[in-house]
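What you see is the complex with one protein chain gone and the rest in place.
Order of writing sets the chain letters: A, B and C. Residues in each chain are counted from 1.
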Amino acid sequence: MEFLIGNFAELTITGLVLGSVYALVALGYTLVYGVLQLINFAHSEVFMWGTYAVVWVLTLLGASGTSSLAGAAGYLAIALVAAVLMSGGVALIVERFAYRRLVRQNAPKYIILISAIGASFVLSEIMGLRDKIAGFLGLQGVLGDYVNNPRNTSTLPVEIKPEPVLQIGNYMVRDTELLIIISALIMMFVLDQFIRRTSFGRQIRAVAQDPEAASLMGANSTNVVRLTFLIGGVMAGVAATLYMIKVGATGFNVGFVLGVKAFTAAVLGGIGNLRGALLGGLILGIAENYASGILGSEWRDVTAFVLLVLVLLVRPSGLLGESLGRARA
Amino acid sequence: MSESEDILLELEAVTIKFGGVVALDDVSMTIKKGEILGLIGPNGAGKTTCFNVITGVYAATSGTISLDGKSLAKRKRYQITKLGIARTFQNIRLFPSMSALDNVLVGADVHSKVGLLRALFRTPYFRRVEPENKRRAVELLELVGVGAQPDEISVNLSYGDQRRLEIARALATNPKLICLDEPAAGFNPAEKLRLMDLIRQIRDLGFTVLVVEHDMKLVMGVCDRIVVLEFGRKIAEGTPSEIQKNPAVIAAYLGTEEADDDAA
Amino acid sequence: MNNIISGLRARLAPVADRVGTALEPVGRVLGMKSVKYPLRTVGVLLIYALPILHLPLINTENSDFSGVLFTVGTYVLVALGLNIVIGYAGLLDLGYVGFYAVGAYTVGVVTSEHGQWPFFLALPLALVVTMASGVLLGAPTLRVRGDYLAIVTMGFGEIIRIVARNTDWLGGAGGINSIPSPPDIGPEEGLFQIPHLSWQYGYPTIDDRVTKVLHFGVLDATPYFWMILTTIILVICADMLIKNSRVGRAWEATREDEDVAELMGVPTFKFKLLAFAMGACIGGLAGAMYATRVGFINPPSFPLMLSLLFVAAVVIGGAGNRWGAILGAVIVAYLPERFREFADWRLLVFGIALIVIVSFRTQGLFPGRQKKRVAQAEKEVQKLEEGAEIV
Partner (left out) sequence: MTLLEIRDLNVNYGHIEAIRGISFSVEEGTITTLIGANGAGKTTTLKTISGLRKVHSGSVFFDGKDITNAKPYERVKMGLTQSPEGRRCFPGMTVMENLEMGALLRKDRRSAAYREDLERVFGLFPRLQERVKQAAGTMSGGEQQMLAMGRALMARPRLVLLDEPSMGLAPKLIRQIFSIVDEIKAQGTTVLLVEQNANQALKRSDVAHVLETGKIVRSGPGEKLAADPAVKAAYLGGDV
């Protein structure tokens, strides 16, 4: 408890940083859920692939050593593009192979969930077996560093050194932390405007609210679903870049825990609601930090689940309710 | 025998609001024991809402509903069924992958106390109740005319058989009141005639029947009394011949001439 | 052993006859016709004999075959329990490993960590504790929507694991070791001994290996396999008795259309809770047996992955059909052991298999006859209604 009070500012800020990443990943869950009422279990792997895109691009560009955030800005911008492309692409692949057929057939939800779980295994195992797969394809020599030790942690070739820029309470906020929080907020704002103002956004909302009526208006629901996965993937790509700036390392199995937390964040805020995802992510990030401050860090991972159960029991529709999709009792 | 002893179900000043919309507005009506009551009105008049509030799907915003003098308020839906109200559905809602017989058995199980242990140890109670329920279920299937294929899963039955199976399932709960929600929807004239016979037969077996239906021939032909709803309100009540002459009903169904003149 | 079988038969036959006459159609689906009894007995005997026959092709070369059979047995038991939850009652539980862990830990705590209870006394306690944990988890969460339930239960599985890791009373991260084997029954050298076979150039010869009956040693897993196989048979009997009763119908009705079931007088919440508790209890049973067999449990023994494997076993086998669930479990547990040389690729292949299986056989590999008919009907409906492209 004393620890919590003594480090309140720090726990809050770092909680917000983590929460920003949760929020961006949560968007993917919320969007797909809003449109299809399905939990995209494979979304966490979409994020994981994004983190690898960041590592690979920086390796490819030959980045190395230690750098300040500003010094690495160019590299990071390219990495961001790569991560967005990678995550977006993987999300589209998931939609195509794990979802489309089953959604068309109107398969039971749990069947589609199983398919998504399968996709999640496939994506993480391909990453975890990439040396063997490369060997199988005879590309081991060419890809070399990119595929070695796939089951170990892969670190960013360039170490980004955070610099303190701003004092809040007794904590010096670092520039990386500020960047992450601000980027997440900007992305949220852009997405929110996109969904609200553009014709594509309107279509997504229309399909979420009433798919049959939407198709009477001429909405092509296959395209809408594809677009929804793509946007979720893009957001996961941004999240992956920010995550790598903060954490600097990734592994083939980082997706799972982060995915569960991001999903929790989405439910917490009200799944199907974009602003809810942001709110839920930030709350979860902070709550985890406080809980580990009070109870010890070994209890950190329980926080998400306990919070999830409590929220579902007290307020099943989440904090902000469901607004992208239909309101349900 | 006093009037009140004849009354099976009583709605008193029932109002239902959804959000700001009033779906039922101060509706009072009674159903007498052993009668066939028709509930009619244009689409959107509140028939289905009325039906749902009687069967416990919705709770009334205000007003009371009582069956045999017992209030239905605050009872769970399965308790209302146990109390003696059963229903069918406008869009057939059978348990699709269960056999016809099992569908009816689910209804018959209402009054059975078989739980885990009785099932596990096949107690004398179990051995008495389960075959008895099954026997009744088979009888009911025969009554409604689906007796020929008790093992067929219900989605594979023909449309008419599915509708009739729903009636058997509802009857299996041994209700005091059976509510039929548009039982003739999608039926051809011959099937309608058979359905009218069936409804009368059900009444003759001692059940009280509430029918919501659009087909006027059926309603006028089979009902003892009719209640007409329009726009959430009760606008008429009486015997079929009274209803047919009632100007308010004619207006609701065919639109008044003067109304047209207004518009023109 | 013959006694057990014939005893079981004696017990089952009148029940089966009654079920058969009372619910003849259902009996037919189960294939419980009396003519099939001799065949079935032979089949069951064969399964009992598997660990001593060491049949070529089936035998696992790189790992102890009876140990593998025991593992397969635990999966089958778990699948039977989970089939009640997912298949009968339609509740997607992604945290089933939690109950498995509760069963194992209960046995660990009372037989080793904090007591010296004999296993057969610890077992009923484990059942009670897991059943209670099922009710405890189910009571608040069964009211949430179906897909949320999946995530909440998944959370439960993780909470159990993390709590075990962080609680010293439960052995903390180190876990609980020296969990005793079940006490031997009969004399030191076993009630009697059964020799094993080995196969040379396709001919069976009697081996010098022997299995002591009802003697639970560390090396020979065969008695454990017999224990779990007997349990499985008992659970299957119970499953049949319950399924063909009001309880089974109530579960099915709830799964098919919860609102209508409620309107037909089924107290759906009560029955869902019952399914949850029963499933938990069987999962706990499997966990307890696992604990006494391996003698050592720790939090990483119960990863979330195991939950997903369990669910996959039930779903790819064909949820709702107990034989399908059993076959699914056998596939999921046995194939990786049989083809150890591909162990690295296991999860990848498994993931691909999941996608392919559910995409092309939404009913699982071995759906029940009823389900097959439903699938057929659905397919026709699909064909007629397709083209609308409604999401």
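To be clear about the criterion, a contact is a pair of C-beta atoms (placed from the backbone, for glycine too) under 8 Å apart; a residue touches a chain by one contact, two chains touch by 3 or more.
The model shown is predicted, which means the values in this text are computed figures rather than measured ones.
For the chain missing from the display, the contacting residue among B:157, B:180 or B:209 is B:157, taking the whole complex into account.
Of the listed positions A:140, A:220 or A:253, the one in contact with the omitted chain in the full complex is A:220.
For the options B:76, B:111, B:128 or B:217, the residue in contact with the chain missing from this view is B:217. Interface with the hidden chain, as seen from chain B, comprises residues 20-21, 42-45, 90, 155-159, 162, 182, 184-189, 214-221, 231, 240, 244, 249-251, 253-256, 259-260, 262-263.
The omitted chain makes contact with chain A at the following residues, 199, 202-203, 205-206, 209-210, 212-220, 323-324, 326-327.
What we mean here is this: only the chains that are shown with their structure count from here on.
For chain B, the chain with the farthest CA centroid is A. Centroid to centroid, with C-alpha atoms defining each point, chain A and chain B lie 50 Å apart. Chain B contributes residues 55-57, 76-78, 81-82, 86-87, 89, 93-99, 101-102, 105-107, 109-110, 112, 114-116, 118-120, 122, 126-127, 130-131, 134, 150-151, 153, 155-156, 169-170, 173 to its touches with chain C in the complex. Residues of chain C that touch chain A in their complex: 86, 92, 140-141, 143-148, 150-152, 154-156, 158-159, 162-163, 165-166, 304, 308, 311-312, 315-316, 319, 344-345, 347-348, 350-355, 358-359, 362, 382, 386, 388-391.
Only residues 15, 18, 22-23, 25, 238, 241-242, 245-250, 252-253, 256-257, 259-268, 274, 278, 370-371, 373-374, 377-378, 381 of chain C touch chain B when the two sit together in their complex.
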